[in-house]
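Below are the structure tokens for one structure; questions will follow.
Heads up, one of the protein chains got dropped from this complex, but the rest are sitting where they should.
When the chains are written out, they are named A and B in that same order, and each has its own residue count from 1.
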Amino acid sequence: MANIKRSPWLLHYDGSSCNGCDIEVLACLTPVYDAERFGVMNTGDPMQADILLITGGINSQNEATVKQLYDQMPRPKVVVAVGVCACTGGVFKDCYNILGGADTVIPVDIYVPGCAARPQAIIDGIVQAVDLFQKRSDEHDALVKEKKRKAKEGAARG
Amino acid sequence: MQQLGKTSVIPFGPQHPVLPEPIHLDLVVEDERVVEALPSIGFIHRGLESLTDKRDFNQMCYVAERTCGICSFQHGMGYCEAVEHIFGVETPDRAKYLRTIWSELGRMHSHLLWLGLLADAFGYENLFYQCWRIREKVLDMQELTTGGRLIFSVNKVGGVIKDIDVEKQKAILKAMDEVEEELSVIRKTFFEDYSVESRLKGIGILTAEQINALGAVGPFARASGVKADMRLLGYDAYPELDFEPITSEDGDCYARCYVRMLEVFQSIKLIRQAIAQIPEGELSVPVKGNPNGEYFMRVEQPRGEAFYYVKANGKPNLQRMRIRTPTFANVPALCEMLKNTEIADVGLLVVSIDPCISCTER
Partner (left out) sequence: MVEHSVPENILEEIPVEDLLLRALELKKEGLRFSQANAAYVDEKFELSYSFSDYETLQLHTLRLVIETDVKVPSITEIVPAAVFYENEMKELFGVKIEMISMDYDNKLYRIRQEAPLGPQKKEVENATVG
């Protein structure tokens, strides 16, 4: 967290959670916990989002929606599974309509446990996600730079 | 000229900025006017009623609590009371009062949450933050008394497992004073600000006849003048407390806001009464054996009347547990309300019924 260069935007999607974690995610973004002080901002548009906060498990209907949201986010991106349902399926794991945690359809980077996940834990997850996003963006930038350099060299040679 | 009258279908949701949860509506529109709204739900359907096969009746209490994270306590309570009725046991008086206190705390935090979301839906960000700031005080009290902010798991079949001692009662009373004072300021903004009024008055009107025909419940129904409050059934400590259901005659968004705002103040009063009258005694009674029989339990949740149907045949696993949530009952009325409205109001109208998709679909 020492030197943040970027200000990633958050997208929140409710998988099939019981609402407890969603409300806590929202509570994190309101004054008392105020996760926005870490430079993140809540957005409703997946095309502009960098970090996906997903709560609740995956069921047969939202499977496609979650995949679509993930694909719509520009690279690099970070996924945070908030709450035990998003991590493993939780208390609903044995229900007929639950396929499992969020990682059954999309790759998850950070798991935040808890039922419902506490704001402190969610903020910790967000901070880790910001760090990871920073790292990935740096790697991404280096790759782009390298590509450009090679293209330039190729052009100079040719 | 036939082109002008042509209808088109606009999808609304599942991922929509106005709601934290996924609901999908197909809006049939004619120009800007909504002609019909067809809901399709199922994004959060988990099928938790099927867990009766795998969990016994004590464990189902914790599953019932996770029907919805907002009215979690009352879900657990309704389920436990249904099973207690089958057993024929009477919970101790202290447990009844404790359940009442926690229920009312839950109602306060749910209504404050809704008031914030409503403010957000009509674009008053500041008001949204203020409501949620006050709500945190209620959550602090829930955390102090139970250890959990939203999901407490303090219910069990036969009573409760935690007590609220005198120190904590004092803390609650202090918090109630603070909430009352701060909410009085916000109440002014909600009811006296002309911009709020212009956004809420006269929108989405439903009459009492429509409400009754479509089976709507809770503050949504009370805002249209239907005096339906299941607390009058006299479960828990409610028969010993003094309260009157809050109703309004207008039936529009403004009335819904009015009813819920006043219910927060009502809850504060009920908590004060309950703390003043709480008797000493045991927290729970022991329950032996397995349930055998069936019962319909009705409780008044923040969103309205919830049904718990439990059927058991003397085995640890129940034969059937059915939770009819208030939000499920409100969906037909929502569809009716959306007819003949402007498309710009749809988000606000959906919020005005206090939707909770996870309990609608279970």
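As a convention for this text, a residue touches a chain if its C-beta (ideal position, glycine included) is under 8 Å from a C-beta of that chain, and two chains touch if they have at least 3 such contacts.
Note that the coordinates shown come from a computational prediction; the quantities given were computed from them, not determined experimentally.
Across B:41, B:144 or B:343, the residue that sits in touch with the chain not pictured is B:41. One of B:212, B:284 or B:317 touches the chain omitted from the figure, and that residue is B:212. In the full complex, the hidden chain is touched by chain B at residues 40-42, 45, 47, 49-50, 53, 212-215, 226-228, 230-234, 238-243, 296, 298, 305, 307, 309, 311, 313, 319-320, 322, 324, 328-329, 331-332, 361. Contact between chain A and the unshown chain involves residues 59-61, 96-97.
In this text, only the chains that are shown with their structure count from here on.
The centroid of the Cα atoms in chain A and the matching centroid in chain B are 29 Å apart. Interface residues of chain A, counted against chain B in their complex, comprise 12-27, 30-32, 44-46, 56-57, 59, 61-62, 65, 69, 91-92, 94-98, 115-116, 118-119.
Residues 14-17, 20-22, 42-48, 50-51, 54, 62-63, 66-70, 72, 113, 116, 128-129, 132-133, 136, 139, 148-151, 356-359 of chain B are the ones touching chain A in the complex.
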